[in-house]
Every structure is written in structure tokens, then in C-alpha cells.
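One structure, pasted below without further comment.
A single protein chain has been omitted; all remaining protein chains appear in their positions.
Going in written order, the chains are labelled A and B, and every chain counts its residues from 1.
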Amino acid sequence: MSLKGRSILDAGIFTPDVFAELAERTTRLLDARPEPIFRDEVVAMLFYQPSTRTRMSFQLAAIRLGAQVIYTEDAGQFSSAAKGEILEDTTRIVAGYRPKALVLRHHDEDAPVVVDRNMQRLGFAMPVFNAGSGAGEHPTQAALDLYTIQRELGRTSDVEVAFVGDCRYSRTVRSLVTLLARCPGAKVHFVSVPELRVGADVRDTLDRAGVPYTETDDWEDLVPTVDILYMTRPQKEWFTDEAMFQTVKDRFVLDLPTARRMKPGARILHPLPRNEEIALAVDPLPQAAYFRQADYGPPLRTALFQMVCG
Amino acid sequence: MSLKGRSILDAGIFTPDVFAELAERTTRLLDARPEPIFRDEVVAMLFYQPSTRTRMSFQLAAIRLGAQVIYTEDAGQFSSAAKGEILEDTTRIVAGYRPKALVLRHHDEDAPVVVDRNMQRLGFAMPVFNAGSGAGEHPTQAALDLYTIQRELGRTSDVEVAFVGDCRYSRTVRSLVTLLARCPGAKVHFVSVPELRVGADVRDTLDRAGVPYTETDDWEDLVPTVDILYMTRPQKEWFTDEAMFQTVKDRFVLDLPTARRMKPGARILHPLPRNEEIALAVDPLPQAAYFRQADYGPPLRTALFQMVCG
Partner (left out) sequence: MSLKGRSILDAGIFTPDVFAELAERTTRLLDARPEPIFRDEVVAMLFYQPSTRTRMSFQLAAIRLGAQVIYTEDAGQFSSAAKGEILEDTTRIVAGYRPKALVLRHHDEDAPVVVDRNMQRLGFAMPVFNAGSGAGEHPTQAALDLYTIQRELGRTSDVEVAFVGDCRYSRTVRSLVTLLARCPGAKVHFVSVPELRVGADVRDTLDRAGVPYTETDDWEDLVPTVDILYMTRPQKEWFTDEAMFQTVKDRFVLDLPTARRMKPGARILHPLPRNEEIALAVDPLPQAAYFRQADYGPPLRTALFQMVCG
């Protein structure tokens, strides 16, 4: 399957062969500069949710390819009107400016799909890149996560992953699980308080793929055995009860003694930014891969632009 | 008359011969790329009022010409000080950075004129582009509107236009009327509630040009006869009375049955964004020209940069 001209709406698009090509291109881009295939072109970025990391990462990928970026973060100012309507209007107008790609971050789970359908209906060829959609998907983060696993462990098969913290609202968990479900020999654990348990749809994905998984609120036995500790940050916005949030937030903190119990070859991932769920003292450990994970972001997104728009 | 080196402060600058050249250049740019006359140069954009569409449109025009854009949207943060003083300071400083053009959007009607005069007094050659000034002028929008009329109807003479909604505070109405007043055989209608009636200065413009116009709060008979329905969006900021705003806002809504009563060759324009004054169901009609109108924005502004700075 080729990504050429296709929108990146959910992690499902990264089939094993697509991911293999993406990973190979990304690795080449770690040290080399790409051809400037976007020279004198623009990439449009509409962010209805603010973001520093994902924005900069996509922006850098576009710049490395020679593009200039048309960016708006205040897209949400029009939210007073019916959301779907205005999102369709804004993206229709941006499409008329003929950017090479539209990168969209939105608080609604279905926003990227709605926009993509609308573009197709109207005859615009502009591919849509989902840069995070509500509690739904974050496909480029998932591809980045799996790339990090491959690069750090040397493999994507027979990987045992524990997701820790917010398994319920974290879109990076959902998106990465989609990819893990296709990796031979994967095993998955969800470590969380009851309030942040993983959703039925994610469990279904694993069940259908025959991937074994467990749910627990005790990670003592998992820490020394898993290959990947995927830490996440419980977010205040999902809690109406402040006290509840404070409790949940501090339940799973990866401090130095805990991290030292991990296998030497195991790795810690985190989509960043972190709050206090990983202690600073952990950073120098070889297991701490979260900054390298961030480093791979721009080259991976550059590679993705190449495959979709090249 | 040549636009070379001149500021674009109000729609009056678009005399018939200037507009003819602008329109010709715009049409050429619909499919072709311009020479990068701004290569390694910058265009400064100072927006004291936020805007997504006008900003992106100007930004794209500058980028297509090879420029990078120095943009500030938080210009308004200095509004605590005496406005005129600080506006003069900020624009003087920006002028010292030697941009090829200054694009200014401001809540004061006379801001562009004040800045332009100050620049001339200080000996700076930097042209000022008014990208919307309070309830005053929006000259590039007016040129875009007239271009859309020409392109969609095939002519700018003998055009009958009904402005609908906010005839009072809409700067796009005032600016476009200036241009229509010079089009042979123009007829104008203002459709609004009494609170949003067109101002005396606009009526004067038409009177002096001998252009017939009517004012009404009933558009039933106009819908099937006019060539252009120019819809506008009543804006909450002008109403102290919330209930009043709600009533006014819903008074003239172009729904599908209404739109279907228009002549086949007639067109609907709107400066966008819309709220609910045009139903989504209207979009597929051939009369719905508002998105094409937006599409013409970047090439028209590119053409204008060429004429002023080329």
C-alpha cells in the first residue's frame, strides 16, 4: 500500500509494510537532509488545541522540506458557532490556498475524519494529518512511539509493553495499541487507578488481534519484567474533582529506585510534556528514552510528508 | 495612475484603470507562480485585531513572492498607553526594520492614515496596507469583492447588488460601495433591521455618484431580481443588548428555499467567517460564490504587492 495522497487520520494506516518504509526513511533522515520537495510551497497547520512539541515537530519537518508554514492557533475563536459547520468552513478556505498538507489538532475526536471527507466531497486533493484529536487518536505520535521501540530495542516483535497512568483518555495509548496489535508476540499491560482504566474499544482491538493483556493498579511485579514502560500524564481537564486528580496524579511516579528495577535493555517512553510522573533523577539512566523519542519526531514527520506528498 | 510605492488606505485608490490592471494580474496568478520579488525580504504584519482569513491571505501572498513574514498579533498589548502615541512608536520601530510592506489591522478607523502620514513625515518609503480598520475601511476586501463579481458575472457594469445584514458597522460594505459607485449602471439595495441601517457617508457616496439605491427590511422581492446578494454577519460587539443581537442575527438567514429563488446567474458573496446567516445547504448551489471569493484572496493580494512594491 502506498501513502501517496492519503490522509493520516488514525494509526491504522501504518500497516507493517508502510511502517517499515517510514522507519527506514526516518533513520536515513537522522543524519541527512531531505530534498526540499516543498520549496516555495506552504503547509497549513490549524491547531484548535495548543501544543508546543507537536507543533514544532511538524513545523520543523515542513521547514526541512523547504516549506513555509501558515499557522493558526486561535482557530478555536470561532467555536461560538456550530463547531462542525465552522470547522468545515475554515478548512475549506484553507484548502483553497492550496497548501501541500493540512495538519489539524482538534478537541473533537472525529474532526480529522469530518474534514477529510469534506475535502474529498469538494474535490480537494489536500491530505489531512491528524496531529491529535480529542481523546481519540494521535497517529503520528503512535508511529513515533513504535519507531522508538524499534530503534531502542532493535525489534518490534515479542515486545512487552506496560502503559502507566492515564489509560483511559490518552490518545497516544489508543493509537499505539493499534500498532502493537499487529506486532507478533506483543504483550500489553495497563497500569492505572480504576478511574483511568483503558476503554472497551482498546481492549477489543487487542482481543481481536489475539494479543494478551492485563489490567492492574499495582506495577511492582511489572517494572522488572517489561521491555517498555510507557508513562503518561493524567490530565486535570478530565477530572471534575480536584482532590481526586491530585491522588491519581501521584499514584504512579517513576522515581529512581523504581526505574533501577527495570531490565538493562528495557526502555521508558513518554509522549511529553511530563509533570511529576517521572523523576528528574531518572533522566541519565540508559532506560530513559523519552527525549530520544522526541528527537525522532521531526525526521519521522519529514519522512511521512515525503511518503504522502512526495 | 500607478500604485507604485503608494499605501493602500481605502478603497478609493482602486480607480477603474487600477482595478483593471489588478484584476488582470490576479487572473494570471490563479494558475501561475509569480516572480519571487520579495526573496530574502520581509513583510511586517501588525494585527491589533485578530484575524485568521485576512492574515493567512496576506501571509500567503507575501510567501508566494519569496518573503518571510514578521507577524505580531499581540500588538494590542500596549493599548494601555495613549493609542496614537504607541501606534506611531510601534510602526516607526517596524519601519526601521525595512520591511517591503506593512500590513496593518486596527480597531481605529483612522489608524492606517495616521501611520501612513507619520511614515511620510519621517521619510520612510514603506507602503501601508490597510487590512481592516475599525468600522471604517477594508480596501483589499473590496477589491477582492469586485474581482469576484467580475469573474463570476463576467462584468462589473449594470450590476444590481443587495447588501444584507449589517449595513452599518460592516467595513466591507462601505469599501465595496466606493467601488460600485464607479461602476456604470450599478444599483444598490441595503437590507437590514433599522438598527443596522447604512450610514450617511455611504449614502452620500452613492448620491454623489448618481447611483440609485434603496433601503428596506424586507428582501422577499429582491432575492429573485438582484445579481449579487452580499451577505454579512452582524457582530455581537456592536450590541449592548444581548436579546437585541439575537433577534437581529436571525432576521435575514439565507436558507435553501430562499437561495433557490435567486436568478441562475446571480451570485452570493460573503466576506466570511459566517455564523448562521447562510445555511450550509446553500453551499453546493452554483450561486454560492463565497468560497471562490476567499480563494481569490491570496492571488489578488499577491498582484497588489506586485503593483505597489514591484
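Methods note: contacts are C-beta pairs under 8 Å (C-beta built on N, C-alpha and C of every residue); 3 or more make two chains touch, one makes a residue touch a chain.
Bear in mind the structure is a predicted one, so any value in this text is a computation, not a measurement.
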| item | value |
| --- | --- |
| Per the touch definition above, residue among A:V18, A:I37 or A:M56 touching the missing chain | A:M56 |
| Candidate in contact with the missing chain, chosen from A:E160, A:E215 or A:D295 | A:D295 |
| Among B:D89, B:D158 or B:D207, residue touching the chain not depicted | B:D89 |
| Chain not shown: contacting residue from B:T27, B:Q49 or B:T72 | B:T72 |
| Contact footprint on subunit B, counting only the chain that is left out | 40, 42, 44, 68, 70, 72, 74-75, 77-78, 81-82, 85-86, 88-90, 92-94, 96-97 |
| Touch residues of subunit A, complete complex, unshown partner | 33, 36, 50, 52-53, 55-57, 59-60, 63-64, 66, 68, 73, 272-276, 280, 291-292, 294-295, 298 |
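Everything that follows uses one rule, which is that only the chains that are shown with their structure count from here on.
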| item | value |
| --- | --- |
| Centre distance in Å when subunit A and subunit B are each reduced to the mean of their C-alpha atoms | 40 |
